[in-house]
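Some chains have been omitted; the remaining ones sit where they do in the full complex.
First chain written, first letter: the chains are A and B, and each begins at residue 1.
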Amino acid sequence: MPDADSEFNATALPTTYQYWWGVPTFLRCPYRPDFSETDIGLIGVPHAGGNPVGRMQYLGPRSIRNRSAGYHRFHREFRVDPFSLARVSDLGDTPITNTLHPDMAADDIEAFFARVYAAGIATIAVGGDHSVTGPILRAARKTSQPAPLGLIHFDSHNDAIPAFESTRNHAGPFRMASEEGVIDPKRTVQIGIRGAMSSPDMDDWAIENFGAVVTTDAATEQGPDAVAALIRRVVGDGPTYLSFDLDAIDPVFAPGVATPEVNGLTPREVFRILRGLRGLNIVGADVVCHSPPNDDPAQNTAMLASQILLDLVVLVGEARQRA
Amino acid sequence: MPDADSEFNATALPTTYQYWWGVPTFLRCPYRPDFSETDIGLIGVPHAGGNPVGRMQYLGPRSIRNRSAGYHRFHREFRVDPFSLARVSDLGDTPITNTLHPDMAADDIEAFFARVYAAGIATIAVGGDHSVTGPILRAARKTSQPAPLGLIHFDSHNDAIPAFESTRNHAGPFRMASEEGVIDPKRTVQIGIRGAMSSPDMDDWAIENFGAVVTTDAATEQGPDAVAALIRRVVGDGPTYLSFDLDAIDPVFAPGVATPEVNGLTPREVFRILRGLRGLNIVGADVVCHSPPNDDPAQNTAMLASQILLDLVVLVGEARQRA
């Protein structure tokens, strides 16, 4: 795997760093499956076992590696080189021995992330469906994060089902995470919620228990700057996890998801909000629910996920630098 | 056909009410081709004979049945169970014996809707092209609506051609409907009009005769709340029909239409306007011009049409409840 830094300085091969060149890693970071020389690990979790709908999100990490593997040393809007903030590596994909059982797969994911956290590495995970977030948070709790985390949760769904069929590790992990003390519900904020439901129960529970639930309608009315301010108030200065379900975005802009809901956030709003979170203590993050077979021919969803990933590297990298 | 209500209460089968399960009906409503136990009938009109362009809208009802057949008992934004307002059924598709002649097809459509109205049922039709609205309105006039109806017309085109080739029942029925006294031009409002034309004549006629013609540019400038207020002023308290041509929406958001015009309304604006019409006396409605072969892989147009259909059930259901 090319060490992007050293090779780029040594030679003048601009075109060979196009996204399609060579073996793809996340954001063309060095591939270090042995966890060496790494502050922030980008990790694929190619698993989609927690939801009976649109189960192709296991193709997400490959798609985002393919599309993000260009050479982006300068983030124009943040005015920073994201890779100057920390040593960022692609740690490969999470091995899962039992993909067909949600609870067994969750154990595999938790075990792998616990190993990563034990090595002192912060993680930005690339799903997979939303069932991957539960075991990641649980691994953090058992290793690097003794206190419940704050949570910034972009999604069109509350993902707060108490139980689903006969599994606890379904793709709606946030009620479980709250009840297990893995996240602090009062420091939890959801952004982008919308759409018809079988019943209002899950929504009512979230409104009652979480720090804030910002529907898409509310986000529209208040504008992205007010939403960013609200998020900052809810999560405060404590360590916070950011989980980005791509279906928070309008399915015209991000069609490559598993459970789309019309009339969602625009990328413009999303990036305005994200860039308004600079300075928060974001200790880990994930981008989930990219379903490549649904994407449009121009792969807008993969491109958006790649840009969000780059933004997250800045947010987590700067938080780590301050720590 | 499953009676969604009773089965859902009796058993705990959440996943079997996913949109792809079983035989699809509009919004998973009971299928009642005998018109029994019905206040509001959802009716497919799989016909596209009135326009030489993009004649695949006959596939619209199937596409919208397929996509809307999830289980949505709670409308989050309206905060209401749409199906608690009235007995809503899928009455099946309109039989048409002569699809190849616009005027003969129109007679078939008019005859079927007259039968439905005679049964005391309000209708929400799913097209088909816009030529289906003419005979629906005419059937209403002859049966349940003795006075000209107000009209809320979402479209990128005025659809006010006096005659087209050698048929009166073309896909631009609103000048005819006005001249026949089926609609009241002064209580008629068009929203979303835009785009280049062969000549300004049709536009000029509409501006002169209709209560209001709101171009997309005007809607943008005034904002959706002002547009909703204008609509309320124009149609007033009288019985009103709402005809939604999906090409009112920007063709990036709703690509699955027959005659797209760039630079249209966004879903956000459309739903904001629609939800601002609560309380009007909307006695019938249609959603027309969905052309599934043009839709994107994620089927955004079918999803939007399904959501609009659910909104219309609320608007017509509440109006009927008040009546």
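The rule we apply is simple: contacts are C-beta pairs under 8 Å (C-beta built on N, C-alpha and C of every residue); 3 or more make two chains touch, one makes a residue touch a chain.
All of these numbers come straight from a predicted model, not from anything done at the bench.
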Since every chain is the same sequence and 2 are placed, give me the total copy number for this complex.
-> 6
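Following the convention adopted for this analysis, only the chains that are shown with their structure count from here on.
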Taking each chain's centre as the mean of its CA atoms, chain A sits from chain B at a distance in Å of 39
Enumerate the contact residues on chain B facing chain A in the complex.
-> 14-15, 17-18, 70-77, 79, 252-253, 267-268, 271, 296-298, 300, 303-304, 307, 310
Of chain A, residues touching chain B in the complex = 52-53, 164-165, 193-200, 203, 215, 217, 220, 250-252, 255-257, 260, 262-263, 293-296
